[in-house]
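Here is the structure we will look at.
For this view, one protein chain was removed and the others were kept in their places.
Order of writing sets the labels: A, B and C. Residues in every chain begin at 1.
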Amino acid sequence: MQKIGVFVCHCGTNIAATVDVKKVVELVRYEPGVVFADDYMYMCSEAGQEKIIEAIKEYGLTGLVICSCSPRMHEKTFRACAEKAGLNPYMVEVANIREQCSWIHKDKEEATKKAVILARAAIAKVNLNAPLKEGESPVTKRALVIGGGIAGIQTALDIADAGYEVDIVEKEPSIGGRMSQFDKTFPTLDCASCILTPKMVEVNQHPNITLYTYSEVEKVSGYVGNFDVDIRKKARSIIFDKCTGCGECMTKCPLGKIGNIPSEFDRGLKNRPAIYMPFAQAVPAVPVIDRENCTYFKTGKCGVCSKLCPSKAIDYEQQDEIVTVKYGAIVVATGFDIINLDKFGEYAYNESPDVITSIELERLMNAAGPTGGHLERMSDHKQPKDIVFIQCVGSRCDSEEKGKPYCSKVCCMYTAKHAMLIKDHWPDTNITVFYIDVRTPGKNFDEFYRRAVEQYHVNYIKGQVGKVKPQPDGSLLVQAADLLDGKQINMKADMVVLAAAIEPNPGVRKIATMLTASIDNNNFLTEAHAKLRPVESPTAGIFLSGMAQGPKDIPETVSQAGAAAVKVIGLLAKDSLKTNPCTAQCDTLLCNGCSTCANVCPYGAITYDDVQVMDHGLRETRRVAQVNNALCQGCGACTSACPSGAMDLQGFSNRQITTEVDAICR
Amino acid sequence: MPMNEENKEFRPLIVAFCCNWCSYAGADLAGSSRLSYPADVKIIRVPCSGRVNPMFILRAFERGADGVIICGCHPGDCHYSTGNYYARRRMALLFSMLEYMGIENGRTRVEWCSAAEGAKFSKTMNEFCEKVKSLGQNVRLGDLRCKN
Amino acid sequence: MTQLEKNIEAIKEMSGSDPYKCMRCGKCTASCPAYSEMDIKPHQFASYIIRGDFEELIESKAAWKCLSCFACIERCPRDVQPGKLVDATRQIVARSRGGDYLQPEEVPGLLAEDLPQQLLVSAFRRYRR
Partner (left out) sequence: MQELINRLKELLADGTVVRVIGWKKGDMPYNPEPAYFEKAEDFDNFVYDGFCGANLSKMMIEAAKLEGKTAVCLKPCDTYSFNQLIREHRVNRENTYIIGVGCRGKLDIEKARKAGIKGIKSVSGVDIEGDGDVTFDTIYGEKKMAYSDLMLDRCHVCKGKDHVIFDEVIGESKDTGDKDRFEDVIKIEKMTPEERFAFFKSELSKCIRCNACRNVCPACSCRKCVFDNTKFDSQQKANVDSFEEKMFHIIRAFHVAGRCTDCGECSRVCPEGIPLHLFNRKFIKDIDEFYGEFQAGKDPEAQSPLTDFTFDDLEPKDAVGRGE
């Protein structure tokens, strides 16, 4: 049996004017478990707290009920006070008789009656309280960033600059990501590689950053502060330390000229050798052998690169290597890709080489791209005179198998950028943009778009294109409607550029599953709170950066990357983490192992293990739920989902709530 | 107990489950703004509306509550991201079942109430009390075994 | 510069208005008292010009149904002033016919103090059709 002390606060006249405090004391004095009851002017004051401490010592109290203001106000105060007297802080309950009683009721008798009932409920609950202890878990002071695009680069740099060690895992042979493929960036039109390359170099040289390129996350275990991650370093077939990046191997690879291996970096607009770096400024400047296409790996013959390499860096025998590293925090910056356009047959993307995606256009306009920056049609290498841009190709599309329901956010701006860049170089080009809405929120964004219209005379027409028909003369017939003028339009174009919807990198699903980080229907990572915790995953210790969380442009990505870095630094700065003791607990004897609780847990805190249990003298191996207290935030969703009542929440247990209900309904 | 001997006015007994982060804070705001609602409402603090097990609700009715209201964060605002979504489904099914068994609709309610909506909290409680009062004492869900 | 862009430059010069600035908000059309009579609505004048559909404008009834009330000019948030584009259309037609009924020196006597000058000119063009 508990020995409970009840303390009723006057709060000056805030409570005492409406609630007969003395009467409350008298009426709760004989409640089960109560050994002491008293009132005082200000319970939260130094003197009031002193009173509590004295009573704890004098009466050997094991539980406290404070009838006062909202627990949101002073629960912490009274818990600290109890702790000072050697009582477990979680043996304190607050009955809210101010905000939820004295302040809203006028009739003193009624308010007093209610205050007594609220006090009774709190007393009934404390009777079932158990001492709880905040757990502690150490923090490994090292962060992992998955993805080496601009989001990952910026996050890593910010964390590293704060003095913590960071590893970047990038599945491609070089960091740089999508941004390295771009020509210019909006709204300032500075060249993408001019602003990105220095950052890539900085990452490579930073003493606190370790790069794992051509590597993938293989397995993740552990929890916030203590993740164990297996990283697969795929065999490059190059001895990393010997290679000087001279590029001799790449120029001499026989497949460079005859191989027909499409360059991933140039979106297939150009071929590459079997030993290659994705692009000239690649970091690290170490090539990789594409074993699927390399003649040596296919037939055992060739070996040209090995023979020619001046530093003898080629190693055909190299194997994949798996390293296991401990991390305190993980940032997901896996970026995006564009959707597959096979389902959009109406735009003839697969039929005509002159229908291209915007990202292909980026390559075509890039001075380091397949055409050396000269805009030309892929069919006849002529410069296009009439160019049509089609917006929202697959974006804002409700048909699930075709496109995506969301707005890809960046297309309006990059299309304006493309149009202006083209008009800048070749002013006699006619450019038409077919749009559904032009969306340009962002600093200097609308002005940017208006410039395309007003200065560059880009023709914007409201209306989605219905069909693109390749013509026998090599041109493209674009069939559309001008909705504002109510006309159908049939126009000829030399080139059609599709603003294909972006989607999260397809690999993110696998990574999210490994991290137990939740993702939405569109495979974007979910944030812990859409407004207040936008760079954190609901799973503690997992942070979000860049397009993996949702469509966004470069400035936004960089800000989010910085924000994620700050959150990581905040976590790594701690030596240990205090864990909320009000967590779910599973009664293994009652658990059915049905996984219902794990299905509703937003934090991935519930796992299932085969455990030996002793039930009525029978030893059995059972699949039962296990709650990771470091991850559980104490929401209790699992407890209501559990049919057998095996899951319970400490501090708000089934019996505690039931007994409160009973006390109120008594 | 619900019958006041002197004036015979029926006063309902109402149990409100409020989530700690939004609705309980909303109730506090109603208090600090002095927006009154009947003393018939007694609030039980839970971490999240998703914590409210249907058994708590039936228990309250068994014990003689005349109305039960569950308040949580607005959909999309749950402190724990998803708790209120599950609560919404559970309660929709439970309430529909109670209606199916012939229990008056007005005795149960779910209301989303943010920490800033003190006025809404007070208004909701006033409305709910009125409604439950008009339905009278809960006879159908009470359980004699639970009476002292 | 494309041929179309050159033609549009000419209209810009003639009207003193820049059709490219139009964002198609429709405020002009919303304000137009002759709306029901206009076969091409005021906001469309800008897009027709940008599109190079001059012939349709010249053939339209709208160019002559415009009352020259200048509500559109007054209210346009982008300073496109569709009324001026309507006027330019009339001017193109008028010029193509050659000859003026009034001698330039007769005009000042016809001006009222507070009458916008352009209204007068526009009205001349309208009624001499």
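Just so it is clear, a residue touches a chain if its C-beta (ideal position, glycine included) is under 8 Å from a C-beta of that chain, and two chains touch if they have at least 3 such contacts.
The structure displayed is predicted, hence computed values, not measured ones.
The chain not shown here is in contact, across the full complex, with A, B. Across B:Y37, B:Y85 or B:F121, the residue that sits in touch with the chain not pictured is B:Y85.
The omitted chain makes contact with just one of the residues A:I195, A:I436, A:L590 or A:V611: A:L590.
Touch with the hidden chain on the side of subunit A covers residues 589-596, 599-600, 608, 615, 620, 623, 641, 643-645, 648, 653-655, 658-659, 662. One chain is missing from the display, and on subunit B it is touched by residues 53-55, 58-59, 62, 75-76, 82, 85-86, 88-105, 108-110, 140-141, 143-145.
The definition used in the following text is that only the chains that are shown with their structure count from here on.
Judged by the touch criterion defined above, the protein chains link up one after another in an open path, with no loop closing it. Subunit B and subunit C have Cα centroids separated by 66 Å. Counting partner chains per residue, subunit B shows two or more touched chains at no residue at all. Chain contact summary for the complex, subunit C toward subunit A: residues 1-2, 4-5, 8, 18, 20-21, 23-24, 43-44, 47-48, 50-51. Of all residues in subunit A, only 427-430, 450, 453-455, 457, 459, 462, 482, 484-485 touch subunit C in the complex they form. If you check the complex, the residues on subunit B that touch subunit A are 13, 15, 20, 24-25, 27-28, 30-32, 34-37, 39, 42-48, 50-56, 59-60, 63-65, 76-77, 79-83, 86-87, 90, 122, 148.
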